[in-house]
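I'd like to ask you about the structure that follows.
Omission of a single protein chain aside, the complex is shown with its protein chains in their original locations.
Let's look at chain A:
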Amino acid sequence: MARTLLRVPGTAQRGEVVEIRTLIQHPMETGFRPGADGTVQPRDIIRRFTCLYNNRPVFEADLHPAIAANPYLTFTFVARESGVLAFIWEGDNGFSQTETRALTVA
């Protein structure tokens, strides 16, 4: 499991625009870079990031090799009801990780 860093407010007012910051530990090997032995390292990146809010997608991102190592993404959404936020990263070599956070809407 890769380490993740999520900045999610635990509570929000109804209708408030909430900003989420996510970071996941990943080398994001571009597939263009030679390794120590001189051969080009095969690509190994996170291709897709999705944020689900009560199982409804609120943010989807397609990542390319130009995204820096340890992909960092910030985005916003409107807090409508209390529920669960799921953060899903998917990538090369079957990489898949899901983190969840609870959000309470007052």
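The rule we apply is simple: contacts are C-beta pairs under 8 Å (C-beta built on N, C-alpha and C of every residue); 3 or more make two chains touch, one makes a residue touch a chain; residues count from 1.
The definition used in the following text is that contacts and distances are computed from a predicted model.
Participant: Could you tell me which of "Cd(2+)-exporting ATPase", "SoxY-related AACIE arm protein", "ABC transporter permease" or "Sugar phosphate isomerase/epimerase" is the UniProt name of the chain missing from the displayed complex?
Facilitator: "SoxY-related AACIE arm protein"
Participant: Check each of A:T4, A:T30 or A:S82 against the chain that is not shown and name the one that touches it.
Facilitator: A:T30
Participant: With the missing chain put back, which residues of chain A would touch it? List them for me.
Facilitator: The list for chain A reads 17-19, 21, 30, 32-36, 53, 56-69, 71-78, 80.
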